[in-house]
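Of the protein chains in this complex, all but one are displayed in their positions.
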Amino acid sequence: MPVSVNESGIPSEDTVTITVNGKQIAAAKGEMIISATDRAGVNVPRFCYHPRMKPVGMCRMCLVEVSGPRGMSLQPACYLPVADGMEVVTDSEKVRKAQDGVLEFLLVNHPLDCPVCDKGGECPLQDQTLAYGPGESRFVEEKRHWAKPIELSDLVLLDRERCIQCARCTRFASEIAGDPLIDFFSRGDSTEVAIAPGEKFTSYFSGNTVQICPVGALTATPYRFAARPWDLEQVESTCTSCATGCRVVVQSSSNQVIRYLGVDSDPVNQSWLCDKGRFDFEAHRAGSRVTVPMVREGGELVECTWAEALRKAAEGIGRAMEVASDPSSAVGVIGGARLANEDAYAWAKLVKSVIGTDSVDADLGDGLPADAVLGLPKATIDEVCSAPLVLVMTPDLRELAPILFLRLKAAAQSGRTKVIELTSVGTALGRYATETLVYRPGEAASLVAALFADSDPKPLAAGMEIPPIAGVAASDVARTRALLAGFSSAVAVVGRPSLAESTEATVAAVAALSAARPETRYLTVHRRGNLHGALDAGLAPGILPGRVTLEGGRSTFAAESGWGRVPASTGMSTHEILRSAAQGSLGALILLGADPVVDFPDHESEKALSGGAFVVAVTAHLCESARRADVVLPAAMYAERGGTTTNFEGRVTTLGKKVTPPGQAWEDWAIAAELATALGSDLGFTSFDDIAAERTRLVPLFRHFTPHIWNAPSTRDGVLLPLATAPVGLTGAPRALDPVATPGIGSLPHHAVRPPSPSPLFAGTGTTGPSGAVASPGAVRFSRPASPPDLPAPDAYSLRLVAPYRLYDCGTHVVGSAHLAALAPVGTVRVNHYDLDRLGASTGDTLRAVSPGGSHQVVVEVDDEVQRGTAVMGFNLAVAEGSVSARSLIDLSAPVTDIRLEAHR
Amino acid sequence: MSGTPRTGAPFIVTSRTGDATRPPMEEGHTLNAYLASGGYQGLRKALTMNPEEVVAEVLASNLLGRGGAGFEAGRKWSMVRPNPVRYLVINGDESEPATFKDRMLMERDPHQLVEGTLIAAYAIGAAQAFIFIRGEFALGMERVIAAVNDAYRHGAIGANIFGSGFSVDLVVHPGAGAYICGEETALLESLEGKRGYPRIKPPFFPAAIGLYGEPTVVNNVETVSNLPWIVSNGGAAFAALGQGRSTGTRIFALSGHVVRPGNYEVEMSKLTFRDLIFDPELGGGVRGGKSVKAFIPGGASAPWFGPDQLDLPLDQDAVGKAGSMLGSGSVIVMDSDTCAVRAAWRIARFFHRESCGQCTPCREGSGWIDKVMRRIEDGQGREEDLDLLMDACDNIAPGVSWPPAQTTICVLGPSIPSSVAWSIRMFRDEYLLHIKEGACPCP
Partner (left out) sequence: MAGLTPENLARARETVALYPQPRSALIPLCHQAQAQEGWLTPDAISQIAELVGVSAAEVRGTASFYDMLHLEPVGKFLIGVCTNISCMLGGAYELLAHAEDRLGIRCGQTTADGTFTLEEMECLAGCDGPTCVAVNYRYFPNQDESTFDTLVDDLAAGRLDGDVPCHGTVSRVDRTVTLMAQRDEVLAERAASDRARSERQAAKEAKG
């Protein structure tokens, strides 16, 4: 039966009609009155209600008159579901009296210190008091007093006198974040929010409590007293701290980024942000920021003009190009995931057409290969979170993509989605998963094969036990296999679970799944913000912009109206580029916001920059690698440039430029354009729009993707490429930002990235296209390796290394943000107590780790979440004096890294 | 005196038949004494019946809940949603000021409570029952736990009770000191190990979504203590006592300025408040021969009555119609020397201290009212305070009438005005005198 959809977007068979203030409106069966009135544009004041959390009906601010069996009565609009024929009155004398009353009661114990309160000017309590409140307070008694702000954590402070006990923060912590570390304490009007003695509110999501607090009770240390709301300007943007692509507003004052707030983007972050994304804006003004071009003179980096830096860079690159027969073996380019899509396109053109090298790689040996990211059938976050069954083969998503973790957790908790997790170490998702199978690092492929085999494994001989598979008990495999067999269409979230296992090992697991269940769709997750956008622009060996292979795109791009030329053959990956540089056979190396010295999972990565290659670093921060470069070109950061970005779903969203780059930093596309000129060529770009226009013209994937698409309200959440038709339709009503859900967004003037200009092009309706690969000839396809890599047999004395990402690490953004830097853990090697006892060692001891990278000191720690025979060390963490970080232990050319721990002598 | 049996004061009678088979209360808590007086015969009889026949007897008895709301027990049982998992929770949190009947029932006749609980469990088909006992009731807790231990060994609880094939577990759960946990949904939260926050009705009617989200019956201690008698003697015998909807006997907890404060079990509807207070065998009159200035007919949550209402019968509907409630069955008597402001303030202070804090009007309103009342009693009042108090009451219970409307989740909120608003209405002059003289004028 066709389901018709009414204006409000609700299928009509689930619709009821209610009367609000005499007007009939449609509402979805089961929804609360308040969401129906919100949609109808009827404002009902509220405090405790938050559209993204279960209602509690506590504050009583939303009382409205509702018809019932015993006539009209006051009921909480946030807690009463609509019923057909229900009559609701929101503006009667009785309602106003009740609202007046509640507000007056709320102010009874409120300090009314608005002039010194961070929230003053964007405070729902203040705003609603003006709109609905009594003229003045009749309260003349002594107010409740608490000691002024107390620290809930390093990031969040609590002023209890201002708290109105709405329980938004405590509910967020337990219900949404799953970190019930704050709770109400005491009773009645002594109720306060508190933590347990000796504990802190250490949650990756703590900043959200500050965002949703409807008063000034919770404040964030990085924002405190930084600005007054009326001084703030804001622009909508997309967070690129990880690849989830959460929608945010960037707020600034006096050309300084001051605050990020999460925007309620239904398909992505649903208003939440992780603390890293929220607070790493301090990196914009970090001391390590590069603001002036520099060249190496007499062994030192010295400041110079752009002209000179460009000239030097062009010289170095030109020399390398001259001596080599094939530019792909002479010039390597690493990075690009930091760029906006348009920057990436300009760089791709510079690199592949002007310089002519195909040795460019935005992936730093830590993700899935480009053919997997671009070529596997895609699933969106929504599809993953509404699937009945999801297979998750990723690192701990709370560390890698915190908001994706929240979405999956919510899906699992709702009972809608069963999560089956394959992992080598315990993850935060494990608590919510239906099954967690812990396999031996590197051996996911054989586990996947067994899970999808036609039958259960047999014992080797009658009467013998069935041996475990990849370290997983046969009974667990059988149980999970049965569960998987019950689901016809699988959805999988895949990513590189550990940087100590090679890409091949991960790809083999994906290949096993794709062979067994070809219909599977994938959400490929990676850490680097705009990796997908960089790959879409062709910043990887063997591909051209638009998810096509070098061969597939050659005719278009090499043509005269295109780029003129493209590389002749497939170039090197990052690992190969670095190896070639280390061996002294690379002429020039361009680092595009990449820091391979510390950020590449191989013990030899450091050597690359001392092999004699001419190094150009395009960077915002003077990172380890940039310090060793010959030319350093200062680039604009996140909030300093516009354009678009692409998350791991392949969703393209806008970036907002809010502040100007410091000093002489330039946007990356401009650097590409000028470098091309210095190289005696011309990219043909003098503006962003030039780039977008060429891309739309040349790249089928970007067909219909014009700047105008952002005028449609439905594209606020981004678009999935390719777009099926132009124009993008006006489906769905524009979502009003709820000023009480996120105070500080709605109360500010809100300007979209581009002012809407009505265009005749967009009068019709259409929809965004299906997610997936381009159907054009030459599309990148996932290439299944013939067989999984050979793994060394586990030996009794070795520990297999797992090097997972940690949210707070030594990346430039964390290090550059003082409030976050303090939260980064120290890197230790964590092992099961059994393996440590054997060595007679205990937590805190320094041991010798013998690895392919040599023999080094490490500090060990007992962690029984770690399996026996496994060692876990977070990647890119600071370590104790004299010991080494995970990178120094990893051998990326082997499928897995085994290490041996030895007591010191 | 309608032949209702009573023996000595302060006292309680748990047999309605007037026969002398029941042991004296002081030893009545042991299993042997209970068995000797015919204990557990009601349960044995119930187990020979179908559960719905037991429900039918209770429906016939028209037993009204004794916890405060006065809902028919049989009807409540019939409303439990069908679902193999069902819970029975007995409310022994008795904390309504001036109510002390459940404590005596638990301390003095714990086996009767256990037997009644088991009958109720059988009737609704619960496999797990809890008796939630107010934490402060240390002696009651000890007696009921001992009774449960003995009853298990006697074969009355656990698997296959008395060989009937019916099984039920019974766990005694201690409260920890919070009046609001007497409210049935807060009680369930507390029993789930949480802060005692009342749940919102709808949708959280225990019979539909109760303990752990499963259908649950919550009954008061006194309510179920009636069941052994009702099953043994038949619902009709119970219904023959009393009048109209107020059937059977009921225990009234009488306190305040009376000569003989105590629990009195009397036939419902047949006596008046005047009888209860003045009968020499009951309250014995007002202390010092003074007159009644006011009385509260149903616990601290109930609106006050003046002497002109003394002749109302002890009847749920009659009291309801007159603008208050029989509530928890506790009658507080204030003599002519009582300071109405002070008495009302003390009750307001109670609600302030016991508000759970969820709802703004209750949390903040109770504290505000407490402070203003205190100020008036201390002689620091202003004339506009009276209007302010009435308006604050109106913002908690719009209209300030009975039964109350409410802006809050549970009815603790609208209980706040019961003493404050009604005392202002009844004794406005006395309030004004406090304000004018700048002191409490009472002796």
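Residue numbering begins at 1 within each chain, and the chains themselves are lettered A and B in the order written.
Criterion: contacts are C-beta pairs under 8 Å (C-beta built on N, C-alpha and C of every residue); 3 or more make two chains touch, one makes a residue touch a chain.
Computed from a predicted model, the values in this text were never measured in an experiment.
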Seminar exercise, completed: Given B:H111, B:R134, B:R250 or B:K270, the correct residue touching the omitted chain is B:R134
Seminar exercise, completed: Missing-chain contact, candidates B:I90, B:A300 or B:I376, resolves to B:A300
Exercise. Any idea which of A:V56, A:L125, A:I182 or A:L364 touches the chain not displayed?
Worked result: A:I182
For this session: Determine and list the chain B residues touching the chain excluded from the picture.
Result: 10, 50-52, 82, 84-86, 94-100, 102-103, 125, 127-128, 134-139, 141-143, 145-146, 148-149, 152-153, 158-159, 165-169, 171-179, 190-196, 212, 253-257, 261-263, 296, 300, 330, 332, 334, 338, 342-343, 346-347, 350, 353-354, 356
Exercise. What is the set of chain A residues that contact the non-displayed chain in the whole complex?
Worked result: 174, 180-187, 194-199
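As a convention for this text, only the chains that are shown with their structure count from here on.
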Exercise. Using CA atom averages as chain centres, what separation in Å is found between chain A and chain B?
Worked result: 56
Exercise. Which residues, counting only chain A, touch chain B once they are in their complex?
Worked result: 56-61, 63, 73-74, 76, 79-80, 94, 97-98, 100-102, 104-106, 108-109, 138-139, 141-142, 144, 164-165, 184, 187-191
Problem set entry | Residue numbers on chain B that touch chain A, as the complex places them | 178, 195, 200, 202, 352-361, 363-368, 371-372, 375, 388, 392, 394-396, 398, 405-409
